[in-house]
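Only one protein chain is missing; all other protein chains are in place.
Let's turn to chain A:
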Amino acid sequence: MSRETLQESLSAVMDNQADELELRRVLAASDDPEMRATWSRYQIARAVMHKELLVPRLDIAAAVSAALADDAAPAVQQAQRGPWRTIGRLAVAASVTVAVLAGVRLYNQDDITGTQLAQQAIQPMLSTPQASGQAMLAGFNSSEEAVGPAVSAVGQGQPGWHEQRLPAYLRQHAQQAAMSTSEGALPYARAASLETR
């Protein structure tokens, strides 16, 4: 069976135009990574045509298969013992749930990023100077992902060292600014915001 025939079948499946034979052909080849990649590309192309946001390379099926493969062994080993069998099944179910949830979370994050990118492409941060009208640095987003207090320690050797010191450093920095500048209320507000968690 040639690659072209398979791709034609795949295309037909996506368009709901596939006959029984084509559907079987595609299902039979569904473990082929190249086939999956093609499927993914077709989905993107379709999403673009339909102006949908879609996450490329989100392969929930693969993640679920992997989770099942990992969990299958203990489930089989404990097969003869009654209670364990049930637990084993529960474990499989749980890890499938985790895989699906992980997929959903990824999807949402990428979705948000995609939306932002789209917004930024449409509205550059600073428009050219205008005498009147839109008086905003347009297109800003307070993104949790980029601005959040995401501690990205390169390694977690001894987290205690930083935990003991960084809050005091942060507060000293803010308080020095609040007490020694004539910039008005902003440095004070920054310092105060560190006290109200």
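We adopt the following convention: a residue touches a chain if its C-beta (ideal position, glycine included) is under 8 Å from a C-beta of that chain, and two chains touch if they have at least 3 such contacts; residues count from 1.
Convention: contacts and distances are computed from a predicted model.
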Chain excluded from display, named as in UniProt, from "NADH-quinone oxidoreductase subunit H", "CbtA family protein", "Multicomponent K+:H+ antiporter subunit F" or "Sigma E regulatory protein, MucB/RseB": "Sigma E regulatory protein, MucB/RseB"
Touching residues (missing chain, whole complex) on chain A: 120, 125-127, 129-137, 139-144, 146-158, 161-162, 164-186, 188-193, 195-197
